[in-house]
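Only one protein chain is missing; all other protein chains are in place.
Right after this comes chain A.
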Amino acid sequence: MAAQPLLDVRGIETYYGNIRALNSVDVTVDQGEIVALIGANGAGKSTLMMTIFGSPRARTGTITFAGTDITNLPTHEIARLRIAQSPEGRRIFPRMTVMENLQMGASLDNLKYYDEDVEKVFHLFPRLKERIAQRGGTLSGGEQQMLSIGRALMARPKLLLLDEPSLGLAPLIVKQIFDAIRELNRTQGLTVFLVEQNAFGALKLANRGYVMVNGRVTMSGTGKELLADPEVRAAYLEGGRH
């Protein structure tokens, strides 16, 4: 294992007003890994994702990315270190076309690698190519998720954060998206950190996983270990296989 993880989250506590949303959370993501964070509604998964991006800020603890302390950097500076995010609710630009959305993703390099990268995104999600002149807001949910991930990829990220990519999507589309993530990781060595409620799919996809309950990381291990764990099975899997 590499000496230093790509993303190192240590002892993070995040508050909304006086309410503690994250309680001394430790998470590491190594270069080239897919790491999944699973947990129920309101466990603090998305809060951790947003804290890594500096909004809201962690009250205590440190977040290090590729050797740089990013705990107190402004959000756009963090993005410039090549952490890309497909945020919760996708947050594509609804009145801009698919192409303009992808261009916005490439604005870090001022569209220098745009032509090259856009072909990669279209290779990954051929559906987006068919919809190129369409407005983001007119896409279906699955297409919007593809666009959101595609837009994040346009920034040539070292680390891709995905917040619930399967949310509200049909099983077939979820499979397509998970396959795409796996392909990205395998062919390009992209490091992915994803937050999911769809525990079964996420743990099958991931090398390692964390389980979060009430703002604490209660369990961690490889994807297979967690899938086999009786507690995890009881809490997240047996209720209904997604």
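As a working rule, contacts are C-beta pairs under 8 Å (C-beta built on N, C-alpha and C of every residue); 3 or more make two chains touch, one makes a residue touch a chain; residues count from 1.
Here is the rule we go by: contacts and distances are computed from a predicted model.
**Student:** Out of "TonB-dependent receptor", "Twin-arginine translocation pathway signal protein", "Succinate dehydrogenase / fumarate reductase iron-sulfur subunit" or "Branched-chain amino acid ABC transporter permease", what name does the UniProt record list for the absent chain?
**Tutor:** So, among "TonB-dependent receptor", "Twin-arginine translocation pathway signal protein", "Succinate dehydrogenase / fumarate reductase iron-sulfur subunit" or "Branched-chain amino acid ABC transporter permease", the name matching the hidden chain's UniProt entry is "Branched-chain amino acid ABC transporter permease".
**Student:** Which residue among A:Pro5, A:Gly44, A:Gly105 or A:Gly223 touches the omitted chain?
**Tutor:** Only one listed residue reaches the unshown chain, and that is A:Gly105.
**Student:** Give the residue, chosen from A:Leu7, A:Leu37, A:Ile63 or A:Ile92, that touches the chain omitted from the document.
**Tutor:** Reading the full complex, the residue touching the unseen chain is A:Ile92.
**Student:** In the complete complex, which positions of chain A touch the hidden chain?
**Tutor:** 53, 55, 74-76, 79-80, 84-85, 87, 89-97, 99-100, 103-105, 107-108, 110, 132-135, 137-138, 141, 144, 151, 155
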